[in-house]
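A single protein chain has been omitted; all remaining protein chains appear in their positions.
Read from first to last, the chains carry the letters A, B and C; within each, the first residue is number 1.
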Amino acid sequence: MSLTSEATNTVADSTLMTGEQYEASLRKLKFKVYLNGERVEHPVDHPIIRPSMNSVKMTYSLAQDPQYRELMTARSHLTGKTVNRFCHLHQSTGDLIDKVKMQRLLGQKTAACFQRCVGMDAINAVDSTTFEMDAKLGTHYHQRFERFLLRMQEEDWTVDGAMTDPKGDRSLSPGRQADPDLYVHIVERRADGIVVRGAKAHQTGALNSHWILVMPTLAMTAEDADYAVAFVAPADADGISYIYGRQSCDTRKLEGGSIDVGNPRFGGHEALMVFDDLFIPWENVLMAGEHEFSGTLVERFAGYHRQSYGGCKVGVGDVLIGAAALAADCNGAAKASHVKDKLIEMIHLNETLYACAIGCSAEGYRTASGTYLINLLLANVCKQNVTRFPYEIARLAEDIAGGLMVTMPSEKDLANPETGKLVRKYLQGVATVPTETRMRILRLIENLTLGTAAVGYRTESMHGAGSPQAQRIMIARQGNLQAKKELAKNIAGICDQK
Amino acid sequence: MSLTSEATNTVADSTLMTGEQYEASLRKLKFKVYLNGERVEHPVDHPIIRPSMNSVKMTYSLAQDPQYRELMTARSHLTGKTVNRFCHLHQSTGDLIDKVKMQRLLGQKTAACFQRCVGMDAINAVDSTTFEMDAKLGTHYHQRFERFLLRMQEEDWTVDGAMTDPKGDRSLSPGRQADPDLYVHIVERRADGIVVRGAKAHQTGALNSHWILVMPTLAMTAEDADYAVAFVAPADADGISYIYGRQSCDTRKLEGGSIDVGNPRFGGHEALMVFDDLFIPWENVLMAGEHEFSGTLVERFAGYHRQSYGGCKVGVGDVLIGAAALAADCNGAAKASHVKDKLIEMIHLNETLYACAIGCSAEGYRTASGTYLINLLLANVCKQNVTRFPYEIARLAEDIAGGLMVTMPSEKDLANPETGKLVRKYLQGVATVPTETRMRILRLIENLTLGTAAVGYRTESMHGAGSPQAQRIMIARQGNLQAKKELAKNIAGICDQK
Amino acid sequence: MSLTSEATNTVADSTLMTGEQYEASLRKLKFKVYLNGERVEHPVDHPIIRPSMNSVKMTYSLAQDPQYRELMTARSHLTGKTVNRFCHLHQSTGDLIDKVKMQRLLGQKTAACFQRCVGMDAINAVDSTTFEMDAKLGTHYHQRFERFLLRMQEEDWTVDGAMTDPKGDRSLSPGRQADPDLYVHIVERRADGIVVRGAKAHQTGALNSHWILVMPTLAMTAEDADYAVAFVAPADADGISYIYGRQSCDTRKLEGGSIDVGNPRFGGHEALMVFDDLFIPWENVLMAGEHEFSGTLVERFAGYHRQSYGGCKVGVGDVLIGAAALAADCNGAAKASHVKDKLIEMIHLNETLYACAIGCSAEGYRTASGTYLINLLLANVCKQNVTRFPYEIARLAEDIAGGLMVTMPSEKDLANPETGKLVRKYLQGVATVPTETRMRILRLIENLTLGTAAVGYRTESMHGAGSPQAQRIMIARQGNLQAKKELAKNIAGICDQK
Partner (left out) sequence: MSLTSEATNTVADSTLMTGEQYEASLRKLKFKVYLNGERVEHPVDHPIIRPSMNSVKMTYSLAQDPQYRELMTARSHLTGKTVNRFCHLHQSTGDLIDKVKMQRLLGQKTAACFQRCVGMDAINAVDSTTFEMDAKLGTHYHQRFERFLLRMQEEDWTVDGAMTDPKGDRSLSPGRQADPDLYVHIVERRADGIVVRGAKAHQTGALNSHWILVMPTLAMTAEDADYAVAFVAPADADGISYIYGRQSCDTRKLEGGSIDVGNPRFGGHEALMVFDDLFIPWENVLMAGEHEFSGTLVERFAGYHRQSYGGCKVGVGDVLIGAAALAADCNGAAKASHVKDKLIEMIHLNETLYACAIGCSAEGYRTASGTYLINLLLANVCKQNVTRFPYEIARLAEDIAGGLMVTMPSEKDLANPETGKLVRKYLQGVATVPTETRMRILRLIENLTLGTAAVGYRTESMHGAGSPQAQRIMIARQGNLQAKKELAKNIAGICDQK
């Protein structure tokens, strides 16, 4: 439960922005963005990008909503003020659990990736890692980080956590790539800061963020120390370019309708973020060569983010399950026992993901800096299931939806009087439900299983926060097989020490 | 093996059209087609429709190719001439097996639905059903059918088998729907023929067909005898309208490129086909009220078509597996043991589907008319697996492909000199493979798992030839549980007769 | 975390029995037991029964062990004394989580069903249900229950919760059975108590218990009010007979060896418990006709018990995973990538179960009586996974173990000098591991996958705490499909109220 009591949640104590303020703040930023081969001047207003901004905006709006305020906010451990939970460092297992619930809520409200989690997971990972790094190496990153965090909380920023490098040839380490820039690295160390070059791929919500927090992509060796680099920077800094990623069915948003897009208001986005010799002053540098801590940072960020997927994807799953149930209502199949059973299976799988996220949260523990970390084994188990179950939930949704989902005429055929008459007549399901309603539901399922939202619900479930094999490596490492062998020897009556 | 010997395969003995002749023949038809709210005058040339025509055309071209001719053709049991196998009635289990191999081949060559199977499966089902119907009821449908078949073979027509009615409220029978037209039915019986009204949904390849062969959608009761109707008609008959179905990413084909579409040449299509009081002369009527045979016709057509999916989808699966392997080659992950294992699993699942299709063919048997029918139990088992394994194959392909598949910049970003430089630099995988090659492979995987071809590879695998539950009902009916109980009683030493 | 501080855990404040005291207390009971067609006078010493007593005994021994005491005990909310956690009512979500951890620990230490959970789950369910029943109906069951609970805690009893009736014909309600006794029911109501007749099947640990707590098996209707009956009774009361259930490989325990049994010390048992007009004085009656609360009692007991399976089976799974890893060590296959991957999968599945149990505990809530209940949806989800994953874990263990597990000579062949030489020579794996060690490991895996412990690890995982379909019904009821539909409508832009 949130620790925020009503009494303290006064205006003076709060740093919360409204959704409108957030949107206005974004408009002021000068991103260098390319989409489909052209420069985009006002990303917020571009019809392909706008729905993703709406999703982030929801993280601000719900924090203002009395119904959700308690879940959406937390009391800052730095200032005692009420801050958006996305800007908060988890102070208890209760905070970890509330994080998951907040993510499920937002998944339910947007049916999309709402993009603000990456930054939340990044600040929590950076906090404990820089604390421990300073303690061991005598560096001074943690206080810099706290200064940044304070501003982030005060300004209620959305921060984009940036981890994934393009990686080039997977069989070669960063420094051995044909092109050394395929991993972000320090190309110059100056008295006043560092210069970095490289790119981050798949940057979720980059163009909806005020700042970025860049982290290394894997545990680095001494040989690759220049690749062990972390820093913060304004998202619209000179020296950063963005190339917007295409999604399945992205251009339906240019067609001007509200049905065929499936989810007319919300979406997510990813972009390729390029650093062209970007200068970072020391006050914004959070790691610069301390390769022995790059693994810890990656492991913790990934751990938090793998927990996250047990929240957000479950919320999206709730919408998909609801849509599938409505599809069955629309065509009169809702009472068939196999339909009911498939809906149960969808709920079962979805709640298994949620239980894993809650489980890794409840088993969380306090790190040296005071910030709570999830149970890493269970967080990896959670994400591993996320690489499987949403695919099965989607398959079952397609089963219930029926083939019409992918053979249905367009909404322009519905609008055209001549064809509209035929569409209305022949796509009518049960007599009480308008054909348009049925079309909207089927388009929503299409959106989630094949369209723009499938990018978030399927592929991101697979690869976001690390591909399946990354979790398996962590499960192997955290699974304590040796202790299990001792248990078995004890039971079997084997006394040797091997 | 095909029975066609080289000696007999001379020009005079063959009815085969070339691909070009096929295309020309289609241009002459006057379809009434709507796409995206507008009338389309020349479907063949519309960039959204054209790739689907190319797929059907491949069924003509390969029949001319010496490498594939033997598999692609058969000797007509009516005339002894060499006909395209798609126009052939199966005369042996060898023919049934060759059908599957032909379908796998075409799936490999198009990575799409090539659409011509529906008609082949329809003629085979209609042949034995009308034969048995005439024998039992004294009707004369079979000779009409044979006259049609002769023309179909002589003209090398593509025929669209049309079965699926819109069905409205699934909990109500055809005649109890609020709108009686939600199932195709006879609205008038005249001396010279019948008049039909209604629609057929999800019509695969309708606009690439010369004729249509319409069948009832389920076993009808006496009450619904007017819905037990089958007939042939020219695909461009007055009284037939088509509304083209939208597919995921369909409009990428309008963008003028060749990369982002994934599969630049081939595709499939579905359309809503509407009969507005269409007149059918008696010579083209194949069933008109004989409700007791509607179930047989549906069961046999569905059986053949469920076999088909163990051919065509396996061919498409071959392409997807190859693409996934190339994706791993592109980023240097091909030697990782988990990647190799996932490719093995994909092959295993794909070949299981193929084995089921071959199995139901080898266990086929001769019907009274001489045409061979597949083993219905195994054909349903085959299709039931098709409703599952392509989804898992697709999931594994997405696993190997990586997130870039859905976050990649557009090909216009590649073409733009400024962004192209960045895209080329940062999406480079192993140094020896051009970035464009990598992008093409990833777009192909996207096409098959999320894009236009996912309609065929996923949703059609689910619902085409009947939704999963339809197969389960057939498995229950064909599984002979009673005999299995007797086996168990015998083993357990239970002697009672219960 | 347990609330027990060291300071308070003094002898005077504790009610804990030692394992030896427990065993001695059992010896005094006069059970009427039949095993394999014969009356057994001293169940504790019967070689088939003894290992199950050892498992329960472990619940006493570990509570005395400083390493585990904190987890194994709790502070009684009635007396403030330290009691065995199996006698405790959960006072917080922390207690619910600790319960799961205790169960996992005992599963690890016994690799068997330790049988004492049923009573713990029963008292927790009875507590809140009788409290609410009294509040609504003005009955006085709760104070009776508290008096019983006090004695149970003071005496550190093992109590057998008894729920499952034989049920006869599943398509008929209790009162409509051909034999009314197929469900336990009240056959007489007297001034001093009630008389009950019937049986409870599959009674886990019945012969290792001091008392039994009998509950109805399902939600009863008014028609079946006499079947809505709950009570406590001494386990060795006159009027109760037990027929011991056979397990796979049970008689290996009579062979006198220690290898072929797989787990030489621990096991579980089930018995058919028959009430032959058993008299229950009113002070021991906990429900007698209040049919409207029978459903609540069943639902809560089942909920707690479905949570339990995410603890105990996970502990047993730990042993099985360890044994599989040792089997690979024994034959030199441990470094094969597929073996490592299978062990990872086993851990992944096992930890998913654990995460579900922790999740339903962390999401628990306080009932009116003060006792904490788990989240019912997640507890059912937990158990549903338990009906699947142990089977897959077992399958993978058998994969790693190799065929030798089921074709291995007996330990008498090892003991016989002539054959022993051959067995030692030819079953040698890696040179450093004695053949006997390898045999012990394989026999342990056999025990868990096919032998006596498979009853607990497989079949009980399936049916214990309710068969799979029972969980699906609860998931349907708790899944709140209506709210999910509203979410989907909101996203799809559907405004109607339907």
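Here is the rule we go by: a contact is a pair of C-beta atoms (placed from the backbone, for glycine too) under 8 Å apart; a residue touches a chain by one contact, two chains touch by 3 or more.
Every value quoted in this text rests on a predicted model; they were computed, and no experiment measured them.
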item	value
Where the missing chain makes contact, among the chains that are shown	A, B, C
Full-complex contact with the absent chain, from B:G359, B:G403, B:G429 or B:G456	B:G359
Chain not shown: contacting residue from C:L29, C:L78, C:L150 or C:L182	C:L182
Contact footprint on subunit C, counting only the chain that is left out	34-38, 164, 166-172, 178-179, 181-182, 199, 201-202, 241, 243-249, 251-252, 255, 260, 270-272, 274, 331-333, 335-336, 338, 387-388, 391-392, 395, 398-399, 402-410, 412-413, 415-416, 418-419, 422-423, 425-431, 446, 450-451, 454-455, 458-460, 462-464, 467-469, 472
Residues in subunit B touching the chain absent from view	93, 97, 108-111, 258, 262-266, 318-323, 325-326, 329, 340-341, 343-344, 347-348, 351-352, 354-363, 377-378, 381-382, 384-385, 432-434, 437, 440-441, 443-444, 472, 475-476, 479, 481, 483-494, 496, 498
Residues from subunit A at the interface with the omitted partner, ascending	337-338, 341
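Note that in this section only the chains that are shown with their structure count from here on.
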item	value
Reference subunit C; chain at largest CA-centroid distance	B
Between subunit C and subunit B, distance of the C-alpha-averaged centres to the nearest whole Å	52
Centroid spacing, where centroids are CA-atom means, of subunit A and subunit B in whole angstrom	39
Sequence positions of subunit A contacting 2 or more other chains	472
